[in-house]
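Note that this complex is displayed minus one protein chain, with the remaining chains in position.
For chain A:
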Amino acid sequence: MQIVACIKQVPDTTQVQIDPVTNTLVREGIPFIVNPYDTHALEEALRLKDRFGCRVAAISMGPPNAEATLRKALSLGVDEAILLSDRVFGGADTLATSNVLAAAIRKLHGQDEVGIVLCGKQTIDGDTAQVGPGIATRLGYTQLTLVDRIEHIDLEKRVIRVRRKLEGRHEIVEAPLPVMLTVVRELNRPRYPTVPRRLESADAEVKVWNNQVMQLPEPTIGLKGSPTWVSRIFSPERDKGEIIGDGVHDPDGTANLLIDKLLSKDLLAL
């Protein structure tokens, strides 16, 4: 049995600005990172590998430079890294994306059964949280979202029990394999790559599957396969705040003022 971790290269959002004229993200000079939630998905896959010895494949759909993301996965210890990259995959919404990713997982499944698919709960650039569930739907896998702990796993009996982190409560659910999990940050602490692994991964192979390999019908992928499109992207106007007191000359008075303000707005509980 093998495990697949789906990861995405995203712009480092703390550094993203929106071009006020074109309404698009200014990506120039913005470094890319692995989507933070995905690093936890990847880590969990590697922990299962450490525990059960199953193979781990990392897949990512994106432009050719997304290879860096997969190389990082290789440096952390995945057995196989596959980049799904083709011009015809471009411009995809969550539906088209999940079509491609599901197809890739199906292809991997042909070599060795894919028992568990792991995704981050959402990406920090699109924030839809739809691709994971979309993959599960298209593969017919049980979906367990917002997982913050794997309670129990039995590969023989093909069953998994996880804890889901919901608002204000936890839910423990059990499902038969195969499953697709989306994970939250609390699940684990991602590992740090060792230098020998980094050096090996530097020239390890990142496989590239384009549509010649995938053979997907064009109406189901890329822009053509996307029923949604972004009409406008913008930063919301924010009400201007106010400057309270004089923190330099009267820190105590200002602190009192601030506490009163926060209390009046119900932002502080006493």
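As a working rule, contacts are C-beta pairs under 8 Å (C-beta built on N, C-alpha and C of every residue); 3 or more make two chains touch, one makes a residue touch a chain; residues count from 1.
Going forward, contacts and distances are computed from a predicted model.
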item	value
Protein name (UniProt record) of the chain left out of view, among "Peptidoglycan glycosyltransferase MrdB", "Pyruvate dehydrogenase E1 component alpha subunit", "NADH-quinone oxidoreductase subunit N" or "(Fe-S)-binding protein"	"(Fe-S)-binding protein"
Contact residue for the chain not shown (choose from A:166, A:199 or A:244)	A:199
Residue in contact with the excluded chain [from A:31, A:53 or A:140]	A:31
Which residue of A:87, A:170 or A:189 touches the chain not shown here	A:189
Residue numbers in chain A that touch the chain omitted from display	12, 14-15, 17, 31, 33, 189-196, 198-200, 202
